[in-house]
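Have a look at the structure that comes next, please.
Of the protein chains in this complex, all but one are displayed in their positions.
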Amino acid sequence: MGHEASKAIRWGLFTTTVLAVLIVVGSRNLAHFDAALVGYTFATLFAVFGITYRYVMWLQRPPTALYWRRGWQVFLDRRYLLGNLRVLVWRLLAVFASNNFIWRRGRKRWAAHWLIMWGCVLAALITFPLVFGWVHFDMPAGDFEHYVVYVLGFPTMTFPVEGVLAFLVFHGLVWAALLVIPGVMIAMHRRMRDHGAGAVQQFGEDFLPLILLFAISVTGLMLTASYTWMRGYAFDFLAILHAIAVILTLLWLPFGKFFHILQRPAQIGVAFYRDIGGRAGLAACARCGQEYATRMQIDDLIEVERRLGYRYELGDGQADHYQRVCPQCRRAMLAIAQGMLWSSARGPVVEPMFDIATMMSPQQER
Amino acid sequence: MTSVVNERSTMEAFGPHRAYASGLRLASGVEPDRVVNTHCCFCGQQCGIQLKVKDNEVVGFEPWTDFPFNRGMLCPKGVKRYLQGAHPDRLLRAYQRDTTASSGFAPLAYDQAIHRVAEAIGRIQQAHGDDAFAVLTGASLTTEKAYLVGKFARVCLRTANIDYNGRLCMVSAAAGNKKAFGIDRAANPWEDILPAEVVWISGANVAECAPITTEYVWQARENGARIIVVDPRITPIARTCDLFLPVKPGRDVALFNGVLHLMITHGWVDETFVARSTVGFEAVAEHVRAWTPARTAEVTGVPESAIRQAAEWWGTAQTSFLMHARGIEHHSHGVQNVLGAINIVLASGRIGRPGCGYATITGQGNGQGGREHGQKCDQLPGARDISNPEHRAHVARVWGVEPESLPGAGVDAYEIFRKIDKGEIRGLLSICFNPKVSLPDNNFITRALEKLDFYVAIDFFLNETARHADVVLPGSLHEEDEGVVTQVEGRVIKINKAVECPGDARQDWRIIQDIAGALGRPHGFTFDGPRAIFDELRAASQGGVADYSGITYEKIERQFGVFWPCPSEDHPGTPRLFESGSWNPVARGTGPFYFPDGKARFNVAAYTPPAEDTDADYPLMLTTGRVVSQFLSGTQTRRIGPLVDQYPEPRIEMHPQLADRLAVRDGDWVTAETRRGDCTLRALVVTTIRPDTVFIPYHWPGRKSANQLTIAAQDPISKIPEYKVCAVRLRKAAAAPDHAVLEPQQG
Partner (left out) sequence: MPVAANTEFFIDPSRCIGCQACVQACEECDTHRGHAMIHLEYIERAQSTQTTPVVCMHCDSPTCAEVCPADAIKRTADGVVQSARKPRCIACSNCVLACPFGVPKMKSEFELMMKCDMCYDRTSVGKKPMCATVCPSQALHFGTREEVERLRPRAQPVNRFRFGQQWITTKVNMMAPAAPPAYIDVTAAMHAGPTGRRYALPVVGAGASG
């Protein structure tokens, strides 16, 4: 425990410090840092610590560690790197951008996830740089018609205040909320109606994240409504509500379902592991001879199981380890082993013996 | 008559297509509008099941764990039966043959269709006599429908020629039971299997054809029972049974005689029971004297040691249950096989007591009830005899007709086709029967169908036979009507309606009454529902052996079924037959059995070889049967996707010794050929069948049909066809057959 945890703490402190430094530098010694957002900043710093801690702890689990190491190894393998990069782009588009695998699990599920995901991505891209003071908007001196976008303190693009672009940019969080809210509604509806989901869902794991996202989106929209149409009615109160929702979400990031956002990229690595492992050779079952997995994965699993303390070693001439038996044979062996106990308990069965030669007279044979 | 011109286009329009769960049936959050307690629509086990209904569609099922027979258990057919409703192939309106239509059929208004049918019936009967119009029915109909169709044939059409597909199923057992016990019903409820010391299973692939019975057999074994299985194939229950007798197809009676021989020589006969409660033992004992173990072994192909062991276990048991099914009944001497089985039961004296039982395993859903109430060519309701003047008088009185107006006994289902072939029968109405797939030597059936002047089929899907029809009337699915059926144990149970008929389709009893009305003879065909029909049926069966008069729908619901005979409303029903003091209108207290003297009959059960034995030209035996995922001619189950996928196409099961001789490997195309036809299917090479025997399941139509090969030899008493053995030869096929391009469920 001690070793893994202290390593994780060290990494956590390190990433938190790095982010803090980046905030200071990126906001030009806090010149562009909005003090009103300091709560968000500290919540983010805490989240980064927590996420790093959990991530490092996760990476130290034997299967994850091996998979992590092997994943980079096969990805960076010079012989395949170019092809891997091509696959990577395609996988990012298919898996990340379009969530194709969720589409196949169910349309409703896909719609919910895709809307929430893109809503959150959009919101994160807008919010974090603003909070950290990495991006800010300013009007050129004497010009009330245009905005200049400053990134890390450097002026970049300029656009008119009254233009469509300005409208789109300054309502970015509105658009994000309008993606997230329907997504949350669909997900909630599914969770409340679907018997299968109902059986296994937990409040903290499955409902709380949806409630938090909903709270952020709705309070955010109310802020917009307040200053756009209601002359700032209850704006301060709403701002506090919104801040509470966001900060709770940030604090919750390392613990709950949101953590999958950081774990998930591992999915991209599976294809490389399988493809390149396959090129290195397939494992044939020690019992039936059928190929059933890549040899690399079987050897890795044997290694992982050893490290986890399993002793599936066999003293068998044909196989050194139970891992070399395919799943189908394992299922059959269980039944045969149980059947053997019953055969010996009940005594041997009468086995009728026939010879086709004795069953047909000679002239019947053809 | 028009032939089936383009079967592919017909199949495109009417199927069989495979249905899978989709929409509401695949969603996991559907709250059903209601859940209906009913039963499975397939075999004679009639498992209780709950159907979930939403928006007038059966969207799923829930096991009905309270129903005592199956306690929630179901086979794969029961699990997926809900997919038969809302099916793309469902007939939603009437059709008539139209050779200009690509599918071969054009839609027709329902009333016009009924009018056409009535007109054709009138024309044929006027020109050729009443008997020239025949009716073929089925044992999957509710008892109310079976009763009404029987009455319709006798009273409205006045034709003697009505018979049903139970002719392919239950008749050998029925005839044997009547000869020996005077009553045709399973003698015991299934709970009597549990305390049996020996369970003897002859010719019954329990695991695939009556799956729920497996649990009873295994539970008996947990209690210490020994299981004896007699079969040419090592079926799933034969794999681990205590004693397996690998009988040569068609030799069952020899085996029973050999066992009785050993029982007599070892003094294992219950002399007291035989003397007090039976007659005819001496003649049977004399007959089986010649059936020495050596001769029995030679004829049956079962090792002598196994025969001796079986006889010893059977002979010395204190309790036992013997059951058999089509394996011993589908023979040209099926009744003799059944009598042979009954003889060893009677000699043991183990019947009519708890744990002492005997039964045939009913095949069809209403195989029992369907044969008791008047769709069998020689029976009137209440299992009454159509040639018995007293019986005729009773039924005529209930029907409000003169006894003389009732026709006499007609001919059996196969004979009806012979009469069609000869031109004696010119018109046919069929319901719930697919003889083009299910009758033996079915190329003959196809030729006969084409000779009909007029053929009307009532069905919910256009089955293969109905493709020959001039008019097709859209009938009702199981879940679209209510009524009773009688399951394997003799328990009368209630089918409940879950949904309304779609489109122009309607309940079959309405269709029959509409035809009667159009014929101008509505008298006796104006029932307003199954309950009214059932009430008349109760009266018609009163005083008969199959007495239903004390059974009501309410009592069935209350008691989870009522075992007949049930002669009055305060009578609880009769789960176990032949108990002293149990109700018996024939013996009237003289004894437990249904004869005037109350005694059971031993019958000499003579062995004769199969109608077509092997010879130099056809050196192998072909036997046919079922697979667990399909049912009978497959009209329903070949339309349920997951069931088709489980066992997509028929294969020829053969032993590797035989396969080696033919240079055939598993999966190769093999042609099986008999004197009646040939059939090319893939081989299934397994050591679980006798090397001299091949097996083909029969659920498929056309060129995949096993019944192209089977022989139309029939038992002289029961008229059951000999599906279970004929001579065949095999050869490796040079190429894949034409049917290989069809979808698996088509043929």
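Residue numbering begins at 1 within each chain, and the chains themselves are lettered A and B in the order written.
The rule is simple: a contact is a pair of C-beta atoms (placed from the backbone, for glycine too) under 8 Å apart; a residue touches a chain by one contact, two chains touch by 3 or more.
All figures in this text were calculated on a predicted structure; none of them were measured in a lab.
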Who touches the missing chain here, B:N56, B:T214, B:T292 or B:T671? B:T214
Using the touch rule from the top, list residues of subunit B that touch the missing partner. 21, 26-29, 60-61, 63, 65, 70, 72-76, 78-80, 207-208, 211-212, 214-215, 218-219, 222-224, 234-241, 244, 246, 628-629, 642-643, 646, 655-657, 666, 684-691
List every residue of subunit A that touches the chain not included in the displayed model. 58, 61, 63-64, 66-68, 95, 101, 104-105, 194-196, 198-200, 257, 260, 263-264, 266-267, 269-270, 273-274, 287, 292-293, 297-298, 301, 304-305, 308, 310-316, 318-319, 321-323, 325-346, 349-355
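By our rule, only the chains that are shown with their structure count from here on.
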Whole-Å distance, subunit A centre to subunit B centre, using C-alpha means? 57
Mind pulling up the subunit A residues that touch subunit B in the complex? 190, 193-197, 342, 346, 349-350, 352, 354-356, 359-360, 363-366
Could you please specify the touching residues of subunit B with respect to subunit A in the complex? 27-29, 240, 242-244, 246, 301-303, 305-306, 309, 614-616, 619, 655, 657-658, 661, 690-692, 729
